[in-house]
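Of the protein chains in this complex, all but one are displayed in their positions.
On to subunit A.
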Amino acid sequence: MGTWISRHKWLWLTFITILVPTMNLLIHWRIFIFLRDGDLTPILYAVLAIIWGVVGVYTIYLSLNWVVEQYSVKWRQRIQPLIFVGPALILLGWLLLYPTLRTLILSFMDESSVDFVGFSNYAAIITNRLLLSALRNNLLWVVLGTFSCVSMGLIIAVLADRSSFEKLAKSIIFMPMAISMVASGVIWKFVYYYKPGDEQIGLLNAIVVALGGEAQAWASFSQPWNNLFLIVILVWMQTGFAMVLLSAGIKGIPEESLEAARVDGASEIRIFFKIMIPYLKGTILSVTTTIIVFTLKIFDVVMVMTGGQYDTDVVATQFYRQFFMYRNNGYGSTLAIVLLIAIIPVLIFNLRQIRKQGGGFS
């Protein structure tokens, strides 16, 4: 009798183990097809899609977990973790791990991904004029952009700490972080706007004219200096980030050491360089690395401002062009890998820094 039940149980388990995942797959695929091809009004469509997306994911976990709960304790303990991490791992494997490996392989293939070409794509990066200028510009972005963001952030954080409107000032400086890079692009395009004639409607040109200078089309004039005007946008957006983190660091500087230095007659500037900067070293490093990673991947700003014309291409925009306009998979993949290689050391450094400060995995 006991053996019959366990056999019966075994059949039942097999049945639900196959049925539940299959049903999940079928039902969600049916809903997907219905939503994709259905002719619904946009609002109704949006509401249905949101409900499906959110409830759907939850029911997948719920139903799969229900199946696992039918198993014996021993098996449940083995399988349940897979239900919990499984979806995450499948998505990560599909969307990040596998593509990275594939892109790596494609970077050794020719433009249509048919023949193996060895390192010639990598060689092209340092010989091809377009790719080389993208690299050079990206370097300019990383060096100048990061330096300006961090130093501006530091100055503002110190000033805000001593001002009478700290909160307001921080909100104002920080606000651009919430704005998309596309919208920021529009904002700055308007600031830089150039109109032939004497009445300028772009703020920068109006100021230049008022000071007796001559109006310019800033995003396209004397290359490669026009890149600087794009980098300003990055500084405008990212300084807030540096400021928030550095400001938190400044609050942690012990009052006594500052007081002691003042008693000794040290000037504020000396205190800034001799006490504050050494104290903030860790924060400055992690802010710097974070902004470097962000800047290495800069894309939207350049795309909206110039589309990469006038010699303003960076690696990410050049990558986009190689793939989608010139259809050169080899160059495109190589550029992506170059980005990856540039980011790895910075990010490892950054993660270590975060770990040292006690956040996360330990």
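Basically, a contact is a pair of C-beta atoms (placed from the backbone, for glycine too) under 8 Å apart; a residue touches a chain by one contact, two chains touch by 3 or more; residues count from 1.
In the analysis below, contacts and distances are computed from a predicted model.
**Student:** Missing chain, UniProt name, options "Sugar ABC transporter permease", "Methylase", "Cytochrome aa3 subunit 2" or "Acyl-CoA dehydrogenase": which is it?
**Tutor:** Of "Sugar ABC transporter permease", "Methylase", "Cytochrome aa3 subunit 2" or "Acyl-CoA dehydrogenase", the absent chain's UniProt record names it "Sugar ABC transporter permease".
**Student:** Taking the entire complex into account, which one of A:I27, A:I187, A:V208 or A:A266 touches the absent chain?
**Tutor:** Answering carefully, the residue with contact to the hidden chain is A:I187.
**Student:** So which of A:A215, A:L230, A:L280 or A:M303 would be touching the chain we can't see?
**Tutor:** The missing chain is touched by A:M303.
**Student:** In the full complex, which bits of subunit A touch the chain not displayed? Write them out.
**Tutor:** 32, 35-36, 42-43, 45-46, 49-50, 53-54, 57-58, 61-62, 65, 69, 77-78, 80-82, 84-85, 87-89, 91-92, 94-100, 102-103, 106, 156, 159-165, 168-169, 171-183, 185-191, 193, 195, 199-203, 206, 236, 241, 244-245, 248, 255, 258-259, 262, 268, 286-287, 290, 293, 296-297, 299-300, 303-304, 307, 316, 319-320, 323, 329, 332-333, 335-337, 339-340, 343-344, 347-348, 350-351, 354, 359-361
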